Every structure is written in C-alpha cells, then in structure tokens.
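The other protein chains are all here in position, but one chain of the complex has been omitted.
Moving on to chain A:
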Amino acid sequence: MNLPAVLAIYRFEMARFWRTALQSIVAPVIATSLYFVVFGAAIGSRVQTVDGIAYGAFIVPGLIMLSLLTQSVSNAAFGIYFPRFAGTIYELLSAPISPFEVVLGYVGAAATKSIFIGLVILATAAMFVPLHIEHPVWMVAFLLLTALTFSLFGFVIGLWADGFEKLQLVPLLVVTPLTFLGGSFYSIEMLPPFWHGVSLLNPVVYLVSGFRWAFFGKGDVSVGISVGVTFLFLALCLGLVTWIFRTGYRLKS
C-alpha cells in the first residue's frame, strides 16, 4: 500500500476544500437555513406533525441527505475530472500508485468533505428545531456509508464526463430530483398507492428512510432494506470503478 500517495491525494483535495471554504461551507449552511424558513416555518406551521414528529424536525434527515448526496457526487466528480481537464492526470497515471489507492484518496476526501458539511447542516438545524437522535451510531453509520457510496458514484461521473456540462448533469438532473422525490420533505406513506409504489423504485427513498429511522426510530421502509439497498449501490459503484481502471476507460489511450 502506497500510503504516502493516498495521503498526498487526500491532503491535496482537502486543501482545495479549505481554499474554497466560503463556497464549500457557507453556501450549504445558507441553503439549509432557507429550507428551514420555507419548509419549517412557512409550510411547517400548517403541517404540524408527520408520523407524530414535528415537521421542522422531520425534514432534518432529508435536508442532511440532500446535501450529503449532492456534495459527495459533486466533490468526487470535480476532484477527478479537474486533473483530466487540466492534463495533470499524467502524474497519477505515471506514479507507483494502484487504482484502489487513487480511489481511496479522492473518494476519502470527497466523503470527508460531504460528512463535514452534513454535520454543519445538522448543527445549523439544531439551532432551528430541538433534535433528539434515537440511534446515534446508526446515524453515523448511514452518514459514512452514504457519503462513501455517493462519492464513489461521483468519481464514476468525474471519469465519464468529457465536459463541465456533463459534470453537472447527473447531480442537477438526477440526484437532486431523486432526493426531492425520495421523501426528504414528506413521508411516502402520504402518497397515493400508485406514486407510493413508484417511489419505492427510487433508491434515495431507502437512504432517507434509513437515516430518518436513525433519528426518530421511524422510517418509510424497514432499516434492514435501507442498509441492503445502500450496500447494493455501493457494490455497483465499486464494480464500475474497478472496470474503469481495468480498461483505462477515459483515462488511458
């Protein structure tokens, strides 16, 4: 294991994160505060409770998940896309470093950043609503697992994209809509039967449900299924990354 190389990539990526701290941290905090103003105060005052949970508190896991997913995907995608765009990828390809170590460095940094932002949002939320986390260990486990899985997914997008437009395509047109429609701001139990069934095809439903269960002990689907689906997606992303490095897709000619 070339640990210094993994650390070099990790530190390099984290340095970029701190260099753009305003954009990286302040922007999600402001966005979260706005969500609380709109959904928590304006709409929440009329909805009152969902599944016996105050609406303001109910949306917290969904809000964290929304940021966690988009930040994981964007950070990892940009992290590996930029060296490809700038041409500095030659250094990675000619260094004595295995594909696994490259992934560990980039995905580890992207996951760290998104977890940090997730925790910042959690702290911001705690200022708006009283929060009690029923299963803190599971909450951390879901946070880690989701950040890791979607950072891997972002890494795949960063390798696939051949322009900045494509880099934004999946986070904006796939991840964000799936998160909004994945029960972030509502329980899918509230939907008519047909749309409830359709929602179960959305993988984000399982992530939000599992995460919400960690907070309140209640979710739309069982926690076992949530963990299983998350692991399934993780395995899929791992398989894709392995294939990319084996074939050199978009990396080597």
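Assume contacts are C-beta pairs under 8 Å (C-beta built on N, C-alpha and C of every residue); 3 or more make two chains touch, one makes a residue touch a chain; residues count from 1.
FYI, contacts and distances are computed from a predicted model.
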Choose one: "ABC transporter ATP-binding protein YadG", "Sulfite reductase (NADPH) hemoprotein beta-component", "Aminomethyltransferase" or "Protein FixA". The correct choice is the protein name in UniProt for the chain not shown. "ABC transporter ATP-binding protein YadG"
Looking at A:4, A:52, A:130 or A:193, which makes contact with the chain not pictured? A:4
From the list A:76, A:92, A:122 or A:229, which touches the chain that is not on show? A:92
One chain isn't shown here. Among A:12, A:100, A:160 or A:180, which residue touches it? A:12
For chain A, the residues touching the chain missing from this view: 2-5, 7-9, 11-12, 15-16, 19, 86-88, 90-98, 248, 252-253
